[in-house]
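Input: a single structure, listed below in structure tokens.
Of the protein chains in this complex, one is absent; all others appear in place.
All chains are identified by letter, namely A and B, in their written order; residue positions are counted from 1 within each chain.
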Amino acid sequence: MAVIHEIIAHYNHWIIIFLMVSGLYIVVARGNMIKKLVGLGLFQTSVYLLYLSPGKILGGTPPILSPDYSVYSNPLPHVLILTAIVVGIATIAVGLALVVRIHEAFGTIEEDEIFAEDEDE
Amino acid sequence: MIAANLPALQVVVPLLGAVICAFLRRGAVAWAITLVVCLVMPAIASTLLAQVLTSGPISYALGGWRPPIGIEYRVDVLSAFILLLVSVIAAIMLPYAKRSIEQEIPADKHTWYYAIFLLCLCGLLGMAISGDAFNIFVFMEVSSLATYALISMGKDRRALLAAYQYLVMGTIGATFYVIGVGFLYSMTGTLNLADMASRLAGIENSRPVLAALAFLTVGISLKLALFPLHVWLPNAYAFAPSVATAFLAATATKVAVYLLLRYFFTVFGASVIFAHLPTTEVFLLLSVAAMFGASIVAVFQENVKRMLAYSSVAQIGYITLGIAIANQAGLTGGIVHLFNHALMKGALFLAIGAVVYQTGVVKISDMAGLGKRMPLMMGAFLVGGLSLIGVPGTVGFISKWYLVYGALEQDWWWLAILIVASSLISVVYIGRVVEVVWFRQASGPVKRATDPPASMLLPTLLLAAMTVYFGIDTSATAGVAGLAADWLLAGIR
Partner (left out) sequence: MKLDVIFRIAAKIFIPFMLVFAMYVQFHGDFGPGGGFQAGVVAAAMVIFYAIIFGLESAQKIFPQRVVELMVPAGVGIFASVGIAGMLMGENYLNYSPLGPDSAHGQEYGIILVEIGVLVTVAGTMVAIFYSFMGRDR
């Protein structure tokens, strides 16, 4: 019973691991370029959870100063993840812009089709 | 006031330059502003280096918040060396860029090219100067996103594919870095690198810290194109605009090596990395595989830019070999090869860019007979090639000398022999180009080629001359690299 309790207590880490691995799998295993970007976004989301979930202090309030409370949750992970989310959005935006241009230049966004017609150097 | 704020100005001036360039309409004005910024950068970097050499590391608190609470910009010998390297390369390559960009990129995109180039420069300089782990990630992504955009501006449509592949792999690398920093933050409670180093004192062998080290190493190795994580590099360098390739080949991977050195020696410490963990074996294996594998693949390439890209992967193997050897001589060899390789590859890629500008050919077999028609450019190519091989009198020899010396100090005779043997492979692929260029008859577009105009000629010749000069008078480069190696090994920040 103690083992199961241990496993359930770390549920946030299990979620992080699941998202991380599934995101990486999608990037590696799917040939459609937009699906790869979706996998990348999923992978980055797991990293946000990795920072945020230890930031919540048990028994802590949101980190807004008030005379009634003495234990606050840690605000620093939230600031870091806000920055990381913006970086993630910029990356996905650049990636999607590249996919649009690739579709115009090659006519397809499936990687295996593009490599098949690629001229050899 | 300016003197006290130099570390901040090093990053802010390119950023403001990028903002101004983004407002403009005409490419020539954007180039002029970029030129002004790129001439100011080496001035700031050399002032910082001189200050560090006389009075020790500089600490600059951003926003007035004292470290470790605030973000700190920390300049020591290694950071100042990298800052100087990146700014000098940017300043030398910028006059070359004007004509090269005019030919390779459509006219309405010129201002965007210069704005993105300045953002890339800002990101690279920020990565080298920042002393806060997450701030380094922000600058790393600024420079990486700018790099993806720069690469995608190439003429060939495969540039888009190369940029996409680099984007996917580079983002995975950056996210691995963030995961590593996340573990370190939850174990030490701080993001400031110097503070992290002192707080890691008791807990270096706990599992989260070792996991953090693993994630950081893989993430940074993706950015520095260590074999086998180098897959993005050949396509990216082959299809980007010529001057973008030259700049990236000379600077982007070097700053990632700086990051690896910073984490290995300053945050974790040489005793943790090399005593209990198999770091030496792993890096030796990967470096030797890079040196041999990439050189052999370079021999069979038809596209000369691709050949030089694989050669870059091999040279990065030498740099990480210096890290693996990890004594004073080996580390000096690795650090000085950062500078030397930037000079060599910069000269080589600029020479090839001039060939593309004058004739439009990139296949080696099409370059027949160029030697007589573009003697200065091909001469610069030859000097760069001799330096790749490691002929005495060029900078390549200096780096290999230190690496062999370091290997022999550790009684690794087999490694010294391997270093010399891999240099012989460079003879093959450089010799191929030399044979085609000088000993065959010209045909097609090559017949009308001449040496390029002065704005493109002088930077290439300057880099080639520096390749020879710093191979003879090594006091500046090897001296500073040796100092940096001493500081790293002693764990001083």
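As a working rule, contacts are C-beta pairs under 8 Å (C-beta built on N, C-alpha and C of every residue); 3 or more make two chains touch, one makes a residue touch a chain.
Bear in mind the structure is a predicted one, so any value in this text is a computation, not a measurement.
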Name every shown chain in contact with the chain that has been left out of the document.
A, B
Residue, one of A:4, A:64 or A:116, that touches the chain absent here:
A:64
Among B:8, B:214 or B:376, the residue in touch with the chain that has been omitted:
B:8
Residue list for chain A contacting the dropped chain reads 62, 64, 82, 86, 93, 96-97, 100, 104
Contact footprint on chain B, counting only the chain that is left out
1, 5, 8-9, 12, 15-16, 18-20, 22-23, 60-64, 115
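Note that in this section only the chains that are shown with their structure count from here on.
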Rounded to the nearest whole Å, what is the centre-to-centre distance of chain A and chain B, using the mean of the C-alpha atoms as each centre?
28
Please give the residue numbers of chain B that touch chain A in the complex, ascending.
134, 137-138, 141, 145, 148-149, 152, 157-158, 160-161, 163-164, 167-168, 171-172, 174-175, 178-179, 182, 185-186, 238, 301-303, 306, 363
Residue numbers on chain A that touch chain B, as the complex places them
24, 27, 33, 36-37, 40, 43-44, 47, 50-51, 54, 80, 83-84, 87, 90-91, 94-95, 98-99, 101-102, 105-106, 114, 118, 121
